[in-house]
Structure formats: C-alpha cells, structure tokens
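Every protein chain but one is kept in place in this view of the complex.
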Amino acid sequence: MLSEETVVLDQSVSNSSPDSRSPQLDLSQIRNRFPILSREIHGHPLAFLDNASTTQKPDSVIQAMVDFFQQSNSNVSRGVYTLAEEATENYEEARKTVAKLLNAVSEDEVIFTSGTTAAVNLVAQSWASQQLKAGDRILVTEMEHHSNLVPWQQLCKQLGIELDYWTIDREGCLDLEELNQLLSENTKLVAMTAISNVLGSINPVGEVVKRAHSIGAAVFVDAAQAVARMPIDVQKWDCDFLAFSGHKLYGPTGIGVLWVKQEQMQKMSPWQTGGGMISKVDRQESHWASGPAKFEAGTPPVAQAAGLTAAIDFILETGFDSITRHETELTQICLDKLQSETDVEIYGPTSMESRAGVVAFNLRGVHPHDVAQVLNESGIAVRAGHHCTQVLHSKLGLQASVRLSVGVYNTEEEILRLVTSLQHVRDLLK
Amino acid sequence: MLSEETVVLDQSVSNSSPDSRSPQLDLSQIRNRFPILSREIHGHPLAFLDNASTTQKPDSVIQAMVDFFQQSNSNVSRGVYTLAEEATENYEEARKTVAKLLNAVSEDEVIFTSGTTAAVNLVAQSWASQQLKAGDRILVTEMEHHSNLVPWQQLCKQLGIELDYWTIDREGCLDLEELNQLLSENTKLVAMTAISNVLGSINPVGEVVKRAHSIGAAVFVDAAQAVARMPIDVQKWDCDFLAFSGHKLYGPTGIGVLWVKQEQMQKMSPWQTGGGMISKVDRQESHWASGPAKFEAGTPPVAQAAGLTAAIDFILETGFDSITRHETELTQICLDKLQSETDVEIYGPTSMESRAGVVAFNLRGVHPHDVAQVLNESGIAVRAGHHCTQVLHSKLGLQASVRLSVGVYNTEEEILRLVTSLQHVRDLLK
Amino acid sequence: MSSEEIYKGVILDHARHPRNRGNLEDPDFEAKAYNPLCGDELVLHLRLKQDLIEDCRTLVRGCSICQASASMMSEELKGKSMENAAALSGIFKKVLHQKDSEDSETLENLRPLMNLRSHKSRIKCVSLAWNAFDECVEKFHETTEKTTTPS
Partner (left out) sequence: MSSEEIYKGVILDHARHPRNRGNLEDPDFEAKAYNPLCGDELVLHLRLKQDLIEDCRTLVRGCSICQASASMMSEELKGKSMENAAALSGIFKKVLHQKDSEDSETLENLRPLMNLRSHKSRIKCVSLAWNAFDECVEKFHETTEKTTTPS
C-alpha cells in the first residue's frame, strides 16, 4: 500500500536549489563579524573549511556571553534577587528563541542538554528504554554519525532489540522504496540525520516521518548538521524528537537542544537526576518536576544559553535564504573544480539536488592525513579521518577521507585556494 | 575494632581555623578583577552573597574564553590543522591543571563532564550499577545536595539496594562514632559532600575514607562546595571519586570534573556513547576508547575548558591560605552579628571549627522569600529556599531558609550591610 | 517595584490577616499545590451549592506573597459560579505572565498583585493558590461529566 504512494519529497527539505531571487550575502560584512577570520596560519589567511565539525563565533555571540558574565551572572530559577531573575529570564529567553527557530508549538518542548550526543543518549534512556521491548526494531541509516548510532546499538543490546540499517545508494542517498521494505510492524523508532556530515546528502525527513508514523514508529532527527544550513520546521516534518548542538550553528560549546513533541515528552521518565529536576525529595523517594525541567538536572549551561540566543538571532537575521544560496554556490564551485581533477574521488551526491555544503573526497594515492597536513601549510583547515562515521566509511570501502565543509563566512577564493593547494600536495607526496 | 581507634581528623580538612600568618588578600585588587561587582542594584552596590549557588568570574576567566573564541576555536582531537591542535592542547592543558589542583596522580584520572550532577550520574551508571547488587548498601549523609542524593536513591530502586542515612547532630555535624555503626559488610559506597552547601560544615573526608576502605566500601566525594574553599588532595584523602563544577570556583557553567582513582576507572563501563569515546564502530558492535575519553562522548566543552584553566590559575595564584583566612574572617563576623540578633535562628556549627563560609538562617516570623526580596532592595543577593537539600530541611523541621555564602571578593562591609538590612525586613514585615 | 511598595497596603494587610484561613470540615473539593523551588505548600477547600462557591478556605505554608494571594483569591471566589471563577483564573494567569498586557477590569481587586509581574521569581508565589483552584475546577468538571454523561 505504502509503496504505491507517489513519492513527494518534503518541499522544505529536498528543494534546496537556491531561489535565484534570494538575497545575496554581504560577505565582507559577515566576515567582519567573525574575529577569528583575521587570523593568519603559516603566513596565509585562515580558510576555515571544517564547519561540519564546529563553527566559528560571530562577535555578537561572544559579546552575549561576556555581557552575561559581566552583568547578570548567577544561577537560574532559584533566587529572588535581581541577578537571579535576569539569569532565569536569559535562560528562558533562549528556550523561546529555539522554539522560534524550530517552529515548535511551545517552548515547553525544548530541553537543554550539553550537546547533540547527550540528547540522543537522553532519548535512548528516557524514552526508548521504556517504550521498546525485546523483539522491537530500530532503523538507522548507514550514514549516521556515531552519536546517533552507538547509543541505539547499545540500547539494542540492553533490550534485545534488532538494529536495522537503511543502506545508501551509489550517490550516497537513501532510497524511499527501500524504506517500505525496511519498516516492519516491529519497527518502533527511526533514527536518522537530516544532513549527512560526510556525504552532504539532505535526507527526506518529512516523507520518512509520514511512512514511519503510518506503521506506528517514532522518528528521531539528528539535526546537528542541518540546523545552520536550512530552515527546520518540526511541525511540518511532524517528527517526534530532534537534536542539535550550539557549537554547530555559530554558538558556544557546552549547550545543545533536544526538542520533543509534547505527547512523547509525557511518556518520558527522567534520565539524569539531581537538583532542579525534582518537585519533592523524601529520604527514600522523589517526585519529578514537570516540563523540560524534568530532564535538566543540575545547574544548566546558563551563560551558554545567552550565546545560543545570540547565535540563533545571527542566523535568523542573516536569513536562511541567503545562507543556503551562498553555501550552495560555494559547494557547486567546489564540486565542479574537484570533479575536473582526475585523481580526486568525491563521495556523496554529485549534483546539488538534495545536497548541502559538505564535500568528502580523497586524492588518490595520498592519505587524508597528509592532504590535510599540507593544506594547513596554506592556511586551509579541513578535516581528515572517518568523521565519526565508521559504518559509512566501511560501506564506501574507505578508512578515511578528507572533508571540507562550508559556512556562512567562506568565500569562493578559499575554495579555489584549496583546489590549487592540492597541486602542492601532489608535488610533495606523489 | 574500629571504634577503639582514636579519632584523628584529617589535618587538611578539620583544621580550617586560619593560620594567622597566612597572607592577607589584597581585596580591592581582587575586586577589580570581577567586572560584575561594579554593578548597582536598586541604587546600591551589588553585594553578591550567593556564592554557594554560583560564583562570579574574574576578568582572566572571561578573557580566556574570548581568546579561545577569537583565536583557536575548533573541535578537539580530530583535526591535524593548526586551530585543531591548539584547541586540543587547550583542552588537555585544562586536564593537567585540574590534576594539579586536586594533586591527582595523573591527568588521566580527570574526566570532563557538564557539571557535578552529571558526574554523580556518571558514577552511578558507569561504576555503581555494575559493581553493586541487590542486598548491598549505599551510605549518604542527611546534608547531601539533591545532586548527590537522588541519583543514589534511584540506583537503589533500580538494583534493590538499601540507602542508609548518616544523621547529623544538633550542630549539623557528622559523628564518626555513628559511622562505625552504619558501615556494614554490605556497604559498598559512601557518598558524601566535603562541605555542606547549607550548614557550612566541613566533613572529615579523610577519616571516612579510612573507615570505609577498611570494610571495602568506596567513597564518592561531592566537592562542589569545597573546591573553591579549601585545598583538596585526592591522594591524601585517598577517596575513589570526586566531583565539582566549574561555575562554583569562579569558572564557567557548562563544564565539570569527575576525578576517578585509576583502579576504579578500569572497572567502569561507558555511560553516554557517541563520537569521541569509541575505538571502533561496526554495524552491530562497538569498542571503546581508553582513558578519560571513554567517558566523554560528543564534543566536549572546549571553550569552557579554557575558562576552567583560568579559574584554577586564579585560585592557585590567590592561594588557599589567603582565601580560607579571608572567608573564615567574614563568616566569623557574620556568625557573631547574627547570633546577637534574638530573632535570628542559625543552622549549622556555631563555631568556626570545621566550618566554611556558608550560613543558613531564618528571621523568626518572616518567610525566607520575603527576607531575600527585601534584602535585594539594598543590593544584597542571598538565596531563599531549600537549597536542593529537602532531606536536610525536613530534618531541621524547616521548609526553607535564607542562606548567605561568601566568596573571595566579599567584604566585611557587605556582611554588615546585610545585618543592618535585616532591620528593614523587620520594619516592613513584622 | 520596590519592597516598600509590595509589602504595604492591601498585600501586607492580606498577608498579616489572611481571610478565609483554615479548612472546611467536609469540603466538596480539595486540592494541594506545591512550589518545588522553596517547598511552599497550600491546601484549598471548596464547598459548593450547586455550581456556586459557597465557602472557600486556604491553609498556607508560604511567604507573604503566597499568603496574600491565597487570601485575596478566597474573597474573589466566594459567591462566584465555578464557571465564572474558572474564567477569572484564566484571565488572571494570562495577565500575570505577560508583562505588557493590560489588566482587565475583572481583575480590579487583584490588581495589587499585578505589580509583582516584574518579579518573575515571585509569580510562582502569586500563582500557587490559583493552581490549587484550577485543580479543583478540573475535578469539578470530571464529576459533572460523570453525572451528565451516561456511563
């Protein structure tokens, strides 16, 4: 029945080709807001092309945290004095800002964690470990980051559950036809990334949710890569859980977000316990707070919340239209240039259809480490390794790859510099 | 047998009366380093007396994080480019600095967490849940913070373990005689705070460890309050686990420390899983990294590590001698003044013997909330509530109390201002 | 607003002399509310005559704001129909949580409490009594549904 449906990809996701009328970024103005970009490496201006790993911070994000420390620093929710009220307001403001970014129904759906990884672990322990039982199945894709894979693997061992893999095709994409075969009555959860941190593929989340829900499975979306690259609308996707990290969207480390649909949150028991998440503690028994607080044990990342608010404001002011357009242009240039080099092997979709600004490749005959090392000589920061996706690399028959990933501040010149510098790598190592 | 031993308290702990020759703080120089202290609240200079909840940040801590964001920001351990190497070095430097602060045998004993609460949960899940079994017992004190209580309570339910309480005496102190009765063959863990966040009592950790170890029980020390107030020597205490939060020692939120004795770390299985803590991931099976990395899943609080290093440097430069002396003096003044007010009820030790700079009290007939609210009018920040110690408050027959807690930058004038302002509270509310 | 302004006039009067304090012997509805941040507790008893609130009592272990709010609420509730009282509670809470919203005329008697809107941490103290009342409203609806819906 399902397989007879016409596949209509969620517009907001698949249709990533930039609207030619979308506003162009004022790149030099943007770059001026990132102090680190004036840094020189080995006499060259820094070309930071490792944005899938972490992003740089604009002045406003740094300033927001400095202001918090210099003006309002105190703990949240517990004091009646002025600083405590300001700190609490600052923290709850961040929750509202996240809700706005994700188009959540309410800020009560927003739980702060220390990052994406903690968010996945939270859902595995607070929701899945209660809701799933032996015989059930969890479906993940072959392109998952270890953080959205290992916690499920461990849970499967713990509960006697099966872990199924949704394989990728030759282009590094997921085939919706195959999904119909994979979704069984026993599938209770689909855990998938919205954008691959290696292949750059943009996955059809909305469509997956539709099919998963039709057989009663919930969907966890890893938005670590997507959050800074495209608008997310949790109501449109209709997913059940979604997670991302502050440091991947021009915000600070130390804070992350788990968004949970209200009806699912009601089913969740606490994971970490301690101060702040209780309603009453007796000697042998405790009762829990309601709402997101129930899942936020201990002093939360208060200062980081101020930075996260500023980061989201930065993104929303810049506008996803311009960001997507800019990053798509750069990625297209990069793909074009690399494809014309005969000794370069590129992984992931070759066209910009359903593709974001992450490009993994190898220079034949040279180890990725050596490529990255030599590129660093020219001030170019790219990553070499398996990028926390060993299952994907095995599938591709690789140990490692070089990965470049663009951000809002990258320039065409930087991409061209990378391509030129590959010659330098060849001269030294081939 | 144990009870016949003479009780010799660990010198570094009980002997908190200040050495009169210890150097005096240059208070105005210290205060100049804390930008927030120039803030005015309702026309009065801020008197921040809620340091047990969180501490303010010196310029060097704020600057260290700004420098990191502006100079070296990137992810750790995974890149070969310059920024990544700097970020990794910065992160590992923090580990070494923590090892120095605690006099750890090696920095490999230092695990970074998001805070004290996460550290307790980690030990409960990674160590205790494997090492303890039905019939075993865990001993906690009546003065524990919810963060060092509720995780054990939950574990007890999970495993069918008994949770025993070490009761406090009338002065809010722990009686070592009673400990001998409480430690049974089945006691496998003693979880205790080094300093109470309400009573201010300094507990005899070293002596507890000796007795616990003699019957084969491990000891978890909650050093959240102690870490900024007194020198800690994990080798001298010989404890098994120790935890604290960055934000309680003039460092940032979003980072905490779990120190684990090496032989215990070997017994620990991972808690959170994901990127960075694996050695190899196959489709259905994973293998773990060794050392502290095994317990640090996901992108760690890299920028916060820079702040933590600066905070520890600040403390060590200032010197515990001067810090303890200063805080003891202020606390003594505070106790003297409050004791002479007939309608003030003070909780915790009445003398400065075994006492740190935390003073909880009530103004008879006035609710703590109202006291704190009126004090805020005079720029005085104190906390009102149960301070995450409901078991302790029940024991004291209280719902709530007012708490003031001093830090390195507080002044005698601020303490006197608080005492004077109590008259204002009376005028309004009695 | 300053403490002087909070702790004077109507609020202080209600805090010092709480109206309708205590409990009813055989209440039609009872609810407890609890503030986990400070441990404050409140018990509310209601006696109804059909759907009219005939009597109402509160027992408060809490701060003066919490006391005053409970006392003021009890005066408001008495004599109102459950429906009208529930509507009042809705308006009150809405206005309480929105710093900039206009307080409506129906809130006339509760206006002194609105000054606490700028003190976020005290809003919980103000709301506690009304949370208990909302719980009673829920229970009231459950019973009326039961009696009107054939089971």
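Read from first to last, the chains carry the letters A, B and C; within each, the first residue is number 1.
By our rule, contacts are C-beta pairs under 8 Å (C-beta built on N, C-alpha and C of every residue); 3 or more make two chains touch, one makes a residue touch a chain.
What you are looking at is a predicted structure, and each value in this text was computed from that prediction instead of being measured.
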Among the chains in view, which touch the chain not shown?
A, B
Taking the entire complex into account, which one of B:V61, B:A84 or B:A104 touches the absent chain?
B:A84
Listed in rising order, the subunit A residues that touch the chain left out are 42, 366-370, 373-374, 376-377, 384-386, 390, 393, 399-400, 428-429
Where the unshown chain meets subunit B, residue by residue:
77-80, 84-85, 88-89, 278-280, 289
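To be clear about the criterion, only the chains that are shown with their structure count from here on.
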Chain at maximum distance from subunit C, centres defined as averaged CA atoms:
A
Could you put a whole-Å number on the gap between the CA centroids of subunit A and subunit B?
33
Distance between the centres, which are taken as Cα means, of subunit C and subunit B, whole angstrom:
39
Where the centres are mean C-alpha positions, what is the separation of subunit A from subunit C, in Å?
45
Which subunit A residues sit where two or more other chains touch them?
78-80, 84, 278, 280
Residue list for subunit C, restricted to those that touch at least two other chains:
37, 119, 122
